[in-house]
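Would you mind keeping the following structure in view while I ask a few things?
One protein chain omitted, others in place.
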Amino acid sequence: MDLYFGEGMLFGMNSLDMSVNIAGVKWKNPITTASGTFSARESGEFYDLSELGALTTKGVSYEEWEGNATPRIAETYGGMLNSIGLQNKGVEHFIKEELPVLKRYGVPIIVNVVGKTVEEYCRVVERLSETDIDMIELNISCPNIKEGGISFGTDPKMAFSLVERVRKSTRKALIVKLSPNVTDITQIARSVEAAGADCLSLINTLLGMRIDVHKRKPVLANRVGGLSGPAIKPVALRMVYEVRRSVDLPIIGIGGIMTGEDAVEFLMAGANAVAVGTASLVDPTAPFRIKNELKQFMLEYNYRSIKEIELLEE
Amino acid sequence: MDLYFGEGMLFGMNSLDMSVNIAGVKWKNPITTASGTFSARESGEFYDLSELGALTTKGVSYEEWEGNATPRIAETYGGMLNSIGLQNKGVEHFIKEELPVLKRYGVPIIVNVVGKTVEEYCRVVERLSETDIDMIELNISCPNIKEGGISFGTDPKMAFSLVERVRKSTRKALIVKLSPNVTDITQIARSVEAAGADCLSLINTLLGMRIDVHKRKPVLANRVGGLSGPAIKPVALRMVYEVRRSVDLPIIGIGGIMTGEDAVEFLMAGANAVAVGTASLVDPTAPFRIKNELKQFMLEYNYRSIKEIELLEE
Amino acid sequence: MEKKIETVKILENKCIAEDVWKMALAYPFDAKPGQFVNVYLNNKDKLLPRPISVCRKEGDILTLVYGVVGKGTEELSSYEKGCKIRVSTPLGKGFYIDQLESGKSAILIGGGIGIPPLLELCHALVEKGLKVEAVLGFRKQPFLIDDFPCKVHLATDEGTVGFHGNVLDLIKTKGLNSDCYFACGHKAMLKAVSEYLPDVQVSIEERMGCGYGACLGCVCKIKETDEITRKKVCQDGPVFWGRDVVWDE
Partner (left out) sequence: MEKKIETVKILENKCIAEDVWKMALAYPFDAKPGQFVNVYLNNKDKLLPRPISVCRKEGDILTLVYGVVGKGTEELSSYEKGCKIRVSTPLGKGFYIDQLESGKSAILIGGGIGIPPLLELCHALVEKGLKVEAVLGFRKQPFLIDDFPCKVHLATDEGTVGFHGNVLDLIKTKGLNSDCYFACGHKAMLKAVSEYLPDVQVSIEERMGCGYGACLGCVCKIKETDEITRKKVCQDGPVFWGRDVVWDE
């Protein structure tokens, strides 16, 4: 490092370039919010949302979904379980009430899309394609929805046909969000790439459970829920690393990112950008703080662009 | 609870029965050690091993295995990664040097068996069947061994034929230890039950990774390793709960058990006994302490036998 | 930005009844009765904030009173005077009292660990010139009752002090009534009170994720006109009208 000290000064703050290009969309830095852990109005009371690389919404369905019964949240060691059940008011409500708020910040908007059938996914995507959102993130992996049986994201064929159909419904950049609850995530990644995805995001939550030993029943009304937070980071990182070695698409790394160094780990594992989820529940300013910590790390180690953040060749 | 106070006193310490019968083998309490996190000589310097329900050894192969390069250990948030690579000196060495030490404690001995081929598994099992060990635990799930490609434990057919063959090699009680790195663990559980297993133990470690952002390389020499510890408990608990609802075999619950209450969670999820792993690295007396905490819990809530520890019917 | 998480100093943290603790914080923010703060723990195995209601706000001192019911509140009780913790600025809407006029009467109905938020409310109403009475119920050992600047009716489940029975029985027995009602306590109590006094304002609890409106973890069902909608306890509440709450879950 010492040798580069002079050069570090030379390049300094000004030439530090944190921008990334994700499937044709320019983000000014590689940090976005993870779906379901961010809400523009509420998070915007804690920090300036225009500082992020992109804003990712919670899951949007065609019609209103009520979500699951409460309790919907359970704390676990170094993590949490949720069984929100994708409660949301539907795509029309989103376009009318939430999109205008999101637009204010002048950063790319990623809308997370959910559905119970291929047709429902397509209808949401078609409707969103008529708006000026920037990217669509297809949540093919939510483990909380009982309807429809097995989740699309755990079967390579089902994932392929869903993405193939959705691909025909939109020209927006299409991110597909993968489920970690599979034997081989690279198989799903390759299916989805073949079906026309522009980008992958991973991971969604791991299926988990907690029992209240005093009340002798599961803590969540839904019994099982999605595990997230720092506890799952090693699994997420391994999956990003594996997927990076089997597809060429850009990757948004997700799972337990709490600090700038965590983000660097994902970038080194092969992610092109990262999304911050549970950390926002632990610290409402987390995505903003992590962006700053990432910048600090880059300055310290004299990285001049995000692309330079990678593993050493061996 | 108040109503039962008198009765609680009546039954008191004496009638508290912690014993369990696991596939025909009587354990005096439902606590054993998780394979690879316990060594009789060394752990025996910290507590009296005869206090446990059973003792489970690290993986034993036919010939000596060297294991992986170091670093083999990485710490993660609420957990750890290991890539020991099943280093061991082979079954003959085990029988000669380690078994006599284990026998001293007068509790059932479970030998964890590993192999790279069906034949190798069978040879270890045959050799062990000639000894007076009590149970065999087939590790069909170790994610660290690169040889042989996909692990037996992630494919229902491979798991079936392995267990079927091993079943023919021994009349000892046969536990099969399942891998969590699968899309549907109940499918593997059913295959293995059909192939003649007497008992299931779950879960083995989740595949994970960590990167040293300063050195720009994976922390483990082996790059990926097995994630264990409290971080994975919700996943383990969910899997025990699922498997309980699809097979009738006794289940040994494993994954992140750190306290007596954690053990109770697994018993309520449907386990018949539990194994304590990573906790022994954090506190060398953990299995012993957890046994005492479980007893304390039973006294407090007036449970008179392990069987009574279950979820409330809904 | 209007909201933030601040690292503040613990001025006092002491046990005031069995498993009930009082914590005073140096806290330079305005807080309204019925609002709560998110308390973040120092030990990192537990990530989520604990929502605790404003019990009293005097000058720059915020007092919280909390029951030790689990690992998080147990940890909270271990913090010593002088230590620092992370706490949010006040959250939630609090009780609806802006419209209330001097001279009117109010009854505050509290059960156990639901009593603390009524203390700040009591002060606020008394300051506004309302005639306030409090009906406070405990399992066995009362706490905080001497701090209420109003007449207090006491009930205990076990009859150790005051009326032997629950707060609602006490209200019925004494025939207490007033222009407005406020209640806080466990769900069964709030439900019973709401059935008897539909105009009551109730402060309800739900297990939370974020505590500030981002995660939809804490929803409850509220009747609005004829429809049932899901409201966030942390943001739309924690205070709702008793008659609107759907108690089925």
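We call the chains A, B and C, going by the order they appear; numbering starts again at 1 in every chain.
Throughout what follows, a contact is a pair of C-beta atoms (placed from the backbone, for glycine too) under 8 Å apart; a residue touches a chain by one contact, two chains touch by 3 or more.
Note that the structure is predicted; figures quoted are calculated from it, not measured.
Engineer: Touching the hidden chain in the complete assembly: which of B:53, B:79, B:218 or B:250 does that?
Structural biologist: B:79
Engineer: Out of B:70, B:246 or B:296, which residue would touch the omitted chain in the full complex?
Structural biologist: Within the whole complex, the residue contacting the unshown chain is B:70.
Engineer: Which residue numbers on chain B touch the omitted chain?
Structural biologist: 36-39, 41-48, 58, 66-67, 69-75, 77-80, 82, 84, 87, 221, 229-230, 278, 280-285
Engineer: Need a quick check: the contact residues on chain C for the chain that isn't drawn.
Structural biologist: Residues of chain C in contact with the hidden chain: 42-45.
The rule is simple: only the chains that are shown with their structure count from here on.
Engineer: If you average the Cα atoms of each chain, whose average lands nearest the overall Cα average?
Structural biologist: Looking at where each chain's C-alpha mean falls, the closest to the middle is A.
Engineer: Where the centres are mean C-alpha positions, what is the separation of chain B from chain C, in Å?
Structural biologist: About 45 Å separates the centre of chain B from that of chain C.
Engineer: Distance from the CA centroid of chain A to that of chain C, rounded to the nearest Å?
Structural biologist: Computed value for the inter-centroid distance: 36 Å.
Engineer: On chain C, where are the residues touching two or more other chains?
Structural biologist: Residues 44-45 of chain C each touch two or more of the other chains.
Engineer: Could you list which residues of chain A touch at least two other chains?
Structural biologist: As it turns out, chain A has residues touching two or more other chains at 77-79, 230.
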